[in-house]
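For this depiction, one protein chain was excluded, whereas all remaining protein chains were kept in their positions.
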Amino acid sequence: MLKVAVVGATGYTGEELTRILLNHPKVEITSLTAKLDEEKKYSEIFPRFLDRCNLVCKNLDVAEVCSKADLIFLALPHGVSMRYVRRFLSEGKRVIDLSADYRLKDKGLYEKWYKIKHVDEDNLKNSIYGLPELYKNKIKKASLIANPGCYSTAALLCCLPSVSRNHFGLSEIIIDAKSGLTGAGRKAHIDLHFSEINENVKAYKVASHQHTPEISQELSAISKQNMQPIFVPHIIPINRGILTTVYLQYKEKISQEYMQDLYKDFYKDSPFVKVLDKDKLPQIKDVVYTNYCHIGLKVDEEKGLVIVVGVIDNLLKGASGQAVENMNIMYGFKQDEGLV
Amino acid sequence: MLKVAVVGATGYTGEELTRILLNHPKVEITSLTAKLDEEKKYSEIFPRFLDRCNLVCKNLDVAEVCSKADLIFLALPHGVSMRYVRRFLSEGKRVIDLSADYRLKDKGLYEKWYKIKHVDEDNLKNSIYGLPELYKNKIKKASLIANPGCYSTAALLCCLPSVSRNHFGLSEIIIDAKSGLTGAGRKAHIDLHFSEINENVKAYKVASHQHTPEISQELSAISKQNMQPIFVPHIIPINRGILTTVYLQYKEKISQEYMQDLYKDFYKDSPFVKVLDKDKLPQIKDVVYTNYCHIGLKVDEEKGLVIVVGVIDNLLKGASGQAVENMNIMYGFKQDEGLV
Amino acid sequence: MLKVAVVGATGYTGEELTRILLNHPKVEITSLTAKLDEEKKYSEIFPRFLDRCNLVCKNLDVAEVCSKADLIFLALPHGVSMRYVRRFLSEGKRVIDLSADYRLKDKGLYEKWYKIKHVDEDNLKNSIYGLPELYKNKIKKASLIANPGCYSTAALLCCLPSVSRNHFGLSEIIIDAKSGLTGAGRKAHIDLHFSEINENVKAYKVASHQHTPEISQELSAISKQNMQPIFVPHIIPINRGILTTVYLQYKEKISQEYMQDLYKDFYKDSPFVKVLDKDKLPQIKDVVYTNYCHIGLKVDEEKGLVIVVGVIDNLLKGASGQAVENMNIMYGFKQDEGLV
Partner (left out) sequence: MLKVAVVGATGYTGEELTRILLNHPKVEITSLTAKLDEEKKYSEIFPRFLDRCNLVCKNLDVAEVCSKADLIFLALPHGVSMRYVRRFLSEGKRVIDLSADYRLKDKGLYEKWYKIKHVDEDNLKNSIYGLPELYKNKIKKASLIANPGCYSTAALLCCLPSVSRNHFGLSEIIIDAKSGLTGAGRKAHIDLHFSEINENVKAYKVASHQHTPEISQELSAISKQNMQPIFVPHIIPINRGILTTVYLQYKEKISQEYMQDLYKDFYKDSPFVKVLDKDKLPQIKDVVYTNYCHIGLKVDEEKGLVIVVGVIDNLLKGASGQAVENMNIMYGFKQDEGLV
């Protein structure tokens, strides 16, 4: 049994990670930590785990965690993860970091978008961006996984096939994303009050959300050219799920059939991405509580405009599910072990 | 035009009060105040009022408010209202207080349930409990109205007719209330996070909610005996509305028809309470965005158990609507002026 | 008092229309009709109107309605309105039709998109598209108003200023719309079941929704060139409201300031459209239960991409509110009478 720790176990991603890992047949959770006024049984914080998890959730003690676990999941806020990664790695542990701290290869870009000084540039270079659909082989051997952002996962999975084979000339990519509220994190804020969100929809951080450079980085890498999509996120009154509507403007006419084949082919070996048949569109409810991404396509052939609709569960394929998928790959388990 | 001020204009009840008063034909709002880091146009805080209200929301300055308004609405937290009421009254102003500070006639009871020392016992004696269905005549001449709590309004309107004529012997009253989230106030707290409330229901403060003594006080007053109902509130994932299911246990058999007549008769002169016909039950959506209370009755004749289902909009009949109704009565306007 | 009838009073738009008209100071409702198995008091169908509306809702009898009302609102399904309009007009009545039957000037286009033969081509020519921001003067004298679709209203208000002054070259318009469920109509369908919609988001009729030609028609008319925007609607689990995110791709660079001025100027005489200041974005909750449209702008100056976010209440500015606004204009009432 692989021994794992969840550092930052009281946020939504930490809770979900713990839920999955508790049921995973190859894994034993040995440590759960969080920033707490006083230590508490984990099931007291989340009664859902009553008699299913008897661990006490403690404040983080790196040495103690290292003595008990071989793989460390960090579900910490941005800027906090990078303070600990070095120490875990130097103890020979492998780390899957769910924060943004190791996603952007360009330290300057990180500091610009997150307004935080990066303090662990060395490990930035060695981190692997944990999107199995792109980097499965690198993930196998990685010591440090930068688990992708939820919006980034949804956006990238919708764009990758197009961008990977760019012979019609892609002139613009517009990503209109709709997300549920667990994506905002488990914190007290008046803007997250039920009555501010319920019966409401809003756009926010229009063309200025911090997941934008992450999406650009990966699209540029695969297309081998500079790609700067427009990304507009919206808040929707649901708990879980992201639906992303992507508008890919080509310079030439393009056929529905061609795109359909391109997407199906690109994901033929990806167990968690399903490209729907022509005329089918995905819904968030089709993937919620699963690690799947469903993708539907509609092409305006005359205009050369491809509309890609993709859905994921932001806490699973968009965060904790993908983290476990990465773990499965790193340790040679079945890629979907514990995830279906 | 009656000149009014809303003190505490940035909570949910303050916002709703402002919305109603802006459309009220007999009233002019002259001051809006709140606890603010910096003064702001009210429509900047609530864009809903853009170009409909050009007032600047200011920090409270009692003298300034007094110079501009004749009637003061206090939509302040419990414990804060009583610090200001004396000053407004001494300037000859009339006050409608939406907090709990003047609802309980017994100062000791207030201090026990709210864990705050009462600092204005003098005015407590003169305050009128602002439930028009009970105290319309006293409200006309009142200087200080203690506007009832939202749960209390719903519970009392369901119980009053029964309690007013107690000849079958009422052995127990159980009030099971279901409320939306604006009732919890507009404040930052992790328990009010959208994802903690959405897709969830919970009971809270079971048989220990602070509206309990207020309900007891009024039921005891009308029945002229000590009544201590059981009150169990629940949180429901909706913005507005309370549905109260009241179980009245009589010591003898009782008929549906008798109860139906009793309720219809009791409310025959109350413009905002509608007793539904036999076999009809009210829903929250029938009264949301109105000042009405709808009541339906179902009697288990053999058991002598009367089930009363009542619905109100917690921000209207349960708070700001009733405050305006009280104002209408105080100033001789039509009771429903500005409210339909 | 203007005497009005609501034909089709039991759908969501009919109910909302009745709610507004009941409170309108210049109007008296004289007839409410619907397709019913048996006639019923309107307040029995919608208990919200208990003691506020004592009319009986009847099956439509054109002669009877004509004898009682001078203005007829038709809140009927598409394809049904056109069977009655001729008869009302020939009796000298004025008609505001909330269906799609008179919106498309091109009969062939109507028949293609709605799959119904148009049976009243004559009146099609004389109908006025009831968007006051475009056709206020024509509305004043109109006998027949084709009240705009909800999506169309939101989309057009976001695009009109841009399209009206096209000197930077607009190469593409993408409209990504998010709508609540009252827009789908009050009918029994498994896809409208609460549990199919709640906690879910989906795109539907991608680039093939029947409001598309209506949007194209009006954008083409004002720009005097053929405009065929891409329109992608989404279903969001809320009752009321549409948020429209519009992406306007220009061929040249364009400044935020220019666009801001253009929009503010275009709507300077439109009482119900508010263009927000720079860096402000609208939310559905700012306009729900009002007839307002709020618009925010964000420009990617380098790319020449203008992102316009607009919000309306689909039942008010998107349907019944706008119908009453049109009535106010037709009869010389204040444009916002009964609407604030």
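By letter and in written order, the chains are A, B and C; residue numbering begins at 1 in each of them.
Criterion: contacts are C-beta pairs under 8 Å (C-beta built on N, C-alpha and C of every residue); 3 or more make two chains touch, one makes a residue touch a chain.
All values reported here derive from a predicted model rather than from experimental measurement.
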{"item": "In the full complex, displayed partners of the excluded chain", "value": "A, B, C"}
{"item": "From A:Arg94, A:His294 or A:Lys317, residue that would touch the chain that is not displayed", "value": "A:His294"}
{"item": "Touching residues on subunit A - with respect to the absent chain", "value": "23, 46-48, 50-52, 199, 274, 276, 280, 282-283, 285-287, 289-290, 292, 294, 340"}
{"item": "Missing-chain contacts mapped onto subunit B", "value": "172, 174, 176, 178, 196, 198-204, 206-207, 230, 232, 234, 236-241, 243, 245, 247, 249, 281-285, 288, 296, 298, 300, 303, 305, 307, 309, 311"}
{"item": "Touch list for subunit C against the chain that is not drawn", "value": "12, 180-182, 186-190, 192-199, 237-239"}
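We adopt the following convention: only the chains that are shown with their structure count from here on.
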{"item": "Chain closest to the middle [Cα centroid of all protein chains]", "value": "C"}
{"item": "Most remote chain, CA-based centroid, reference being subunit A", "value": "B"}
{"item": "Same-site or different-site touching of subunit B by its copy subunit C, using the half cut", "value": "same"}
{"item": "Rounded Å distance, subunit A centre to subunit B centre (Cα mean)", "value": "46"}
{"item": "Residue list for subunit C, restricted to those that touch at least two other chains", "value": "199, 282-283, 285"}
